[in-house]
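Read the structure below first, then the notes.
The other protein chains are all here in position, but one chain of the complex has been omitted.
Letters are used for the chains, namely A, B and C, taken in the order the chains are written, and counting of residues starts over at 1 for each.
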Amino acid sequence: MSDVPEHGAGTEPVRILAPDGSPVGDADVGLSPEELRALLRWMVLARRLDRECIALQRQGELTVYPGFEGQEAAQVGSAFALGQLDFVWPTFRELAAALVRGVDAVQYLQYHRGTWHGGPYDPRATRFGPICIPIATQLPHAAGYALGQRLDGTNAVTIAYFGDGSTSEGDFHEAANLAGVWRLPMVLFCQNNGWAISLPSSEQTAGEIWRRAEGYGFPGVRVDGNDVLAVHRATERALERARRGDGPTLIEAMTYRIGAHSTADDASRYRDDAEVEHARVTDPIMRFRNWLLATGIADDRFVMACDEEAETYALEVRAGVIATPAPPADWMFDWVYAAPPSSFERQRAEALG
Amino acid sequence: MSDVPEHGAGTEPVRILAPDGSPVGDADVGLSPEELRALLRWMVLARRLDRECIALQRQGELTVYPGFEGQEAAQVGSAFALGQLDFVWPTFRELAAALVRGVDAVQYLQYHRGTWHGGPYDPRATRFGPICIPIATQLPHAAGYALGQRLDGTNAVTIAYFGDGSTSEGDFHEAANLAGVWRLPMVLFCQNNGWAISLPSSEQTAGEIWRRAEGYGFPGVRVDGNDVLAVHRATERALERARRGDGPTLIEAMTYRIGAHSTADDASRYRDDAEVEHARVTDPIMRFRNWLLATGIADDRFVMACDEEAETYALEVRAGVIATPAPPADWMFDWVYAAPPSSFERQRAEALG
Amino acid sequence: MSGALNRALYDALAEDPRVLVFGEDVGRSGGVFRVTDGLQAEYGEARVFDTPISEAGIAGAAVGLCFAGWRPVVEMQFDAFSYPAMEQVVDHVAKMRMRVRGRVDLSITLRIPAFGGIKGKEHHGESPETYYAHTAGLKVVAPSSALDAYRLLRQAIADPDPVIVLEPKARYWSKESGELANDGPGIGDARVLRDGETVTLVAYGAMVTRVLDAAAVLAEEAITARVVDLRSLSPLDDGVLERCARETGRVVVVHEAPRSVGLGAEVAARIMELAFDHLQAPVARVTGWDTPYPPASLEPLYLPSVERICDAARKVVAY
Partner (left out) sequence: MSGALNRALYDALAEDPRVLVFGEDVGRSGGVFRVTDGLQAEYGEARVFDTPISEAGIAGAAVGLCFAGWRPVVEMQFDAFSYPAMEQVVDHVAKMRMRVRGRVDLSITLRIPAFGGIKGKEHHGESPETYYAHTAGLKVVAPSSALDAYRLLRQAIADPDPVIVLEPKARYWSKESGELANDGPGIGDARVLRDGETVTLVAYGAMVTRVLDAAAVLAEEAITARVVDLRSLSPLDDGVLERCARETGRVVVVHEAPRSVGLGAEVAARIMELAFDHLQAPVARVTGWDTPYPPASLEPLYLPSVERICDAARKVVAY
């Protein structure tokens, strides 16, 4: 394991930009000015959409919605590093990553509207897997997919997202071990947002998540998940490593869940507001915007244009969501079997009259 | 983690006696001459019994039997270190550890005779849990038991045995994580015998098993599992650490499965005889006997007495096993429920006529 | 019902110092359905505690705790999230007592918010009772009212055998009054909630309310429906099933789970065994379809409706 990505001493995550946006590491991550601006644009769009979704939920247009405010850099920085053919296996909180992958937000939000299950968009066309609720179960899917890609001789990489809480599940472990022993072209991307519903990560595990990798025989790295440049570079290195045939990397992106677990959750029951206020200081968007402005890569006009675009976009998505009709009743039966048994067809007739 | 047990560089396991029995480390592990001789005696007894069991199986007196030849030091060295109140959660291959704990071999072998399931002896009285077949599932039991012991304010420690193959199961991971985050008084004792049925450990995982511990926030150590002194010392340190309230330790004892996976398995299908021959060189009994004789702690007479005792013992157990009757038919119903429902009792009547 | 369950846990913790309550988010936050609200504050972190997200691990830990003489009450956060623990439940929780020949009681209570009807997301509306009721060594109950929730949970905790408590999510916020008490019908006992002579409607969990509604509709058509709340899914109450089948000669069984190999099949098969000569019509099953639980907007089509229940009853009566 000669090419273990660098990482800070002890628990210090790798960082390129300090919370105030001043560079503390090599900020040249190989992105063009356009691409750097695109990172900001995606983060702004994603945050605005996230807030719109919470509003939509409050207005009864969505069912329970899990916000991701605070995690924009982790999702956008990593998803932006992916190649066209790379494939994402998300949890239920990766809407920002989905947008970067080109998943249509209105289609995605059918899931939160309760009009379809976790795969309303086309996962194969978008190369973004179905929304996955049972914790950590997407990780074995990712391992299998990565194996399948390698068997086909592609050099596409598979990335699986998961939370800090997910690392306690057996499926995380089994998938990580398969990834290691089969040297799969795979990135295990953990968003450690400090919480799993009401459990702080300190009570989730006594270890550091990035350190788990060594036990599976591949490198791990802890990165500042609110530093979009650091996240992007770590992901890109992991992708390169995988493409070279050197196997998986575990990335632990240290971020923070600013909001409650979901719109159904009241975080004040279990955590201090002070902690949240403190976390706002490390806000990923502010940090990156400051740097872009300071370096001159973006100007105020660009920043404003982003905000405006985000506004329009959010309203468009809102309209689309509200217009999403209930699915036809037949769909409950249409997609269960590719080759439906005749008894199943009789039941369909009974149900649909 | 200041008191991480020492371990060799890279993959070199901690060792006290070289394969020829010459000391390469501090051989004073705090055992009296009687105790040191007892270690040899248990190993000799266990091996002789193991061979008797294989014979009994060939003669149709036992069903499938999983031998443990080659693993005597790992089991005896660790079990011998336990205190009276410590509790063992075994797999299906820890007959040697069971003997050391005082489990009656004839009772234990009811399991392999097919006259009862994995708990024919009294697990609470012997402080030796039921034989466990579903791989790694005993580890969460051990974690729960350790928690219960701590809640009761005892300073008893819980030890769980498992194989290299077991470390790929989700249950291993979930239990290890619980042990770490709850700082449980627990020892996770892995016998890495090189194989899981036909899968060599190199294809089971790309990592080193002892290194997994760090990811759970507790120390791991790799020890020469054929060196009974090294095993004993590592176990004792782990027990002390647990008793101090400092939490779990993962011990990886490097040993070798000399025989096939079980009497139903033909190892020649998947492994070279040469490998087995090579492994015999590191035989745990020969090694320790050489050292005992060289240091004068034991003499030839003692060695002979052990062999003779083992012979008598094996024949006694054989007689006991053969005399074990089939259980009464009622037992199929007697132990299912403590408070059996009336419909269940009606079924019993139907079954027993 | 959430309050009654909370009260049951509160009282069980008070009465028996060996009772422990644990699971995901049950401690500080008080559970996603508030069932464990305030328990940690009252009984401390040693007896009421949060666990990592490790369903198999915590079900397995419960087994170990039984060996150490504790009485674990474990929450699985949602129906579908009990499946990761299936190996522990089927291979150990259910079989351990037999394995060790009764030397250890597996006094585990596994609470699972179950069934649908709350327009939940995928994996939040499952009816897992078949898996558990088929597994020998377990007992399975499903209350339909606050009073029953209280006493069944108390009885489950007191029971020396492992009991799966399927709590109908759709009833958590039901407003019900009345004293909570620990006596009355036990595990294994069904209850007749409404008398009637023409047909027996059998249900459990949230479907009980729906069946009562159906009985009210049928009453207007001069069909007097007897309503049986099973309460206990394993063991089933053969006595009540036999008596009602004999007396009414017509039975409709209702559940949310898919029909095939659902609990309704067992009820139908037993009734045939116990009361064949008295049956005037085949036992009818009104159930969820043999499909995965659908998205929220199709939920009404999936769940047995009052209309579907009434139709089935009418058909059975007209048979």
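Keep this in mind: a residue touches a chain if its C-beta (ideal position, glycine included) is under 8 Å from a C-beta of that chain, and two chains touch if they have at least 3 such contacts.
Here the structure is a predicted model, which means the values were calculated and not measured.
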Displayed chains contacting the withheld chain: A, B, C
Sole contact to the chain not displayed, among A:Gln149, A:Ser168 or A:Thr249: A:Gln149
Residue of C:Val21, C:Leu39, C:Val90 or C:Ala313 touching the missing chain in the full complex: C:Val90
Chain not shown: contacting residue from A:Trp42, A:Trp116 or A:Tyr270: A:Trp116
Selected residue (touches chain absent from view) among B:Gly118, B:Gly194, B:Gly215 or B:Pro248: B:Gly118
Where the missing chain touches chain C, by residue: 56, 80, 83-84, 86-87, 90-91, 94-95, 98-99, 122-123, 130-131, 133-137, 234, 236, 257-258, 260-266, 268-270, 272-273, 276, 279, 281-285, 289-292
Touching residues (missing chain, whole complex) on chain B: 63-64, 111, 113-118, 133-136, 165-166, 168-171, 196-199, 203-205, 264-265, 269-270, 326-327, 329, 331-333, 336, 344, 347-348, 351
Residues in chain A touching the chain absent from view: 87, 89, 116-120, 122-124, 129-130, 134, 137, 139-149, 151-152, 158, 170-171, 174-175, 177-178, 181, 331, 334-339, 341-344, 346
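Keep in mind that, in the parts below, only the chains that are shown with their structure count from here on.
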Between chain B and chain A, distance of the C-alpha-averaged centres to the nearest whole Å: 43
Between chain B and chain C, centroid-to-centroid distance (C-alpha), Å: 41
Chain centre separation (chain A, chain C; CA means) in Å: 36
Sequence positions of chain A contacting 2 or more other chains: 168-171, 203-205
Chain C residues counted as touching two or more neighbouring chains: 52, 54, 56-57, 84
